[in-house]
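One protein chain omitted, others in place.
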Amino acid sequence: MDVATWSSYLASALRLAAPLLLAGLGVLFMSRSGILNIGMEGMMLIGALAGVVGASYSGNAWGGLATACLAGACLGALFGFLVITTGADQVIIGTAVNLLGLGLTTVFGRSLLGMGTETVKVDSFPIIRIPLLADIPLIGPALFEQNALTYMALLLVPAAGMLLYKANWGLAVRAVGENPLATDTLGVKVHRVRYACCLLGGVLAGAAGSALSLGILNQFTENMVAGRGFIALSAVIFGRWTPSGTMFASLLFGGAEAMQLRFHWVHVPYQFMLMLPYVLTMAALAWFSGRTKQPAATGIPYKSAANRNG
Amino acid sequence: MQGKPGKVALMVAWSVEAGFYVAAIAISLLAGALVMAAAGVTPWEAYELMWQGAAGGANSLKETLVKATPLLFAGLSYSFAYRCGLFNIGAEGQIYVGALTGTMAALLLPPMPFWVHLPLALLCSFLGGALWAGIAGALKIGRGASEIINTIMLNYIAIFLISYMVTGPLMDAAGSLPQTAKLPASAILPQLGGSRLHVGFFVAIGTAIVLYWLLERTTWGFQLRSAGLNRRAAEGMGMPVKRNLLLAMMVSGALAGLGGYVEIAGVQHRLMQNFSPGFGYDGIAVALLGNTHPLGNIVSALLFGGMRAGANSMQRVTGASTSLVYVIQAIMIIVMLVNKYWLGGFKKRIREALIRRVERSDSSSGSTQLNWNE
Partner (left out) sequence: MTHTKIREDTTSANAPILETRNLVKRFGSFMANDHLNLTIRTGEIHAILGENGAGKSTLMNMLAGLLEPDEGEISYRGKPVRFRSPRHAMEAGIGMVHQHFMLIPALTVAENVMIGLKNGRGPWFRHAKACADIRRLSESFGLDVDPSAKVGELSVGQQQRVEIVKTLYRGADFIILDEPTAVLTPPETEELFRVLRALREQGKTIVFISHKLNEVESLCDRVSVLRSGKLVASAPMKSTDAAELARLMVGRDIVPPAPRPVPAKSEPVLEVRELSLRRNNAALLQRVCLAVGEGEIVGIAGVDGNGQRELCEAIMGLSADSAMEGEIRIRGSVVPRPKPKTMTELGVGYIPEDRQQDGLVLPMSIGENLILKQFRSKRFNRLFTLKRSRIREAAEAAVREFKIKTPTADHPAGKLSGGNQQKVILARELMQRPKVLIAMQPTRGMDVGAAEYVHRRLLEERERGCGILLVSTELEEVFALSDRIAVIYKGRIAETVDRAEANVDTIGLRMAGL
């Protein structure tokens, strides 16, 4: 193996990790506020389609990103309404959102972008080469010649860390996810915090979808997310519900995917590489048991003190 | 006279519930129509074509039954776990593993007569699904790990496992496609009169009835339901709750696994990648619409099967994607859940108003409504 191959492997690992990371951060925020988002897959699909549609109408990738984020936010708001306000079962709502995402993107993907061979191709995110750093051998081209969204995803990790651990709002989020009643007695508006997390999760899901459609493939294809929404969920669990853990898990899972694409000489059938995120997550869940736990209020709808009277 | 107000209340409650149920389905179809219109398909025409394709003739009806079969198995799988207080989101993976173990039994066992081979293959698929779900069940009982997450993870592991098997060890030596060889005739579910309808549908209906009997009539089902509704009380009454939960999870997986092989042996006749377009997830919708009642599942599976069959003929004519069905299905789930979780207070008001009206007319006209009842 020469340096160039390794370098290009690292680059593609990072590129493939970016959508996982963005989606993972979305799942993370929702998760920390006590909402289990199984619907990330569908949200990403809608983001991916909205990204391509937006990019083809506006003529550039940034317009696509904005459209994707907006669509994601709408979906996040819908998800929030269903699980927060109506208190419906989060698992079933998540499944419905997946179905909705798959159905809507397939139907509208065809009517908006055409079918089969005549798919619309759009401009992707520009690749930004960071001078000097990119000249470092091996890791230079891998880490510092990425598209803008990848950098953004990486920069969002410390930002998410700051928000969750260093801001008042982040403290409220973590508290709501652990014990909404206690947080309510301290004057935090539980539903408002959860809605904000759903919106944020939706926006990040949209961005993650567009990172796939505009950052990697430059087009929309049916069911293109192909399980990455669930890998993002795994990344959050494997990363023990922290931003940096989610990043490392995303990089690991992205690396496994790139390995499968790049190194055909590896004598492990590629399917086993693709299984890796799921197997590791299951092992991690069994291993964590009794120590790191998911936020205690996960999956439980909260009725505010005033509502409980009625 | 003692029991009468109760009966009236029960009747009113039941009819209000039924009314909202029908309204929910109507709203979902209406929302589906809006999506069709937005996608450039004439809704009226599309629905008519769907109806034609689902129930417009003997062949359409048979196609509906074919499509309903795997959905029913998946719905039963989710329902059974749910009634026992467990969330099995892993029917998809269990379907694949069941299909794999069934296919292996069909292909790898020495030749034997039909009446031994087919039941044996079905049994293997049953066990395969049970073991796959048992992993999540054991992790839940033993390590307290969420069965929701683990069943989801196992879905993808199963899909990749099958992908490996059909491109590797089990790949058809005669072809280059990622699929196994054709199943021997002794392991195939007979088809009826040369149509696509196979015996599997009746197996599914039979399974639903057996499941109903198991849950509602047997002592084991009684224990499972008790544990599902109030685990603490069930433990206090001396029931072996942990063991029951593991077994319930395994039965739930077994049902999905059986559905997987029935689909292979009835329709595909060979195992291939991605043969399930998400039957496992659709099962959740089927179960939800069927109120997680085994017999209710039959109705909702037929409804969704009909939509699938209808969507195919709609796609042939209008070119609109069959995925429209997913959209309608998703909207249906959402509307049903809103109906279930959010409109409780509203329904209660309607119920009370109706009961007041019934009672008023009762007292003024000398209980005309219920005279025939006494």
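Here the chain labels run A and B in written order, and each chain numbers its own residues starting at 1.
Rule of thumb we're sticking to: contacts are C-beta pairs under 8 Å (C-beta built on N, C-alpha and C of every residue); 3 or more make two chains touch, one makes a residue touch a chain.
All values derive from a computational prediction rather than experimental measurement.
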item: Which residue of B:L177, B:A233 or B:A353 touches the chain not shown here; value: B:A233
item: Candidate in contact with the missing chain, chosen from A:T5, A:T185 or A:S244; value: A:T185
item: Sole contact to the chain not displayed, among B:T218, B:N274 or B:S361; value: B:T218
item: Missing-chain contacts mapped onto chain A; value: 166-172, 174-175, 178-179, 181-188, 295-296, 304-306, 309
item: Residues of chain B (touch criterion as defined above) contacting the omitted chain; value: 3, 5-7, 9-10, 217-220, 222-223, 225-226, 229-230, 232-239
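Convention: only the chains that are shown with their structure count from here on.
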item: Footprint of chain A on chain B - complex, ascending; value: 35, 38-40, 87, 89, 139, 143-146, 148-150, 152-157, 160-161, 163-164, 167-168, 278, 281-282, 284-285, 288, 320-321, 323-331, 333-334, 337-338, 340-342, 345
item: For the chain A and chain B complex, residues of the former touching the latter; value: 36, 38, 82, 85-89, 91-93, 95-100, 102-104, 106-108, 110-111, 227, 230, 233-234, 237, 269, 271-272, 274-275, 278-279, 281-282, 285-286, 288-290, 294, 299, 310
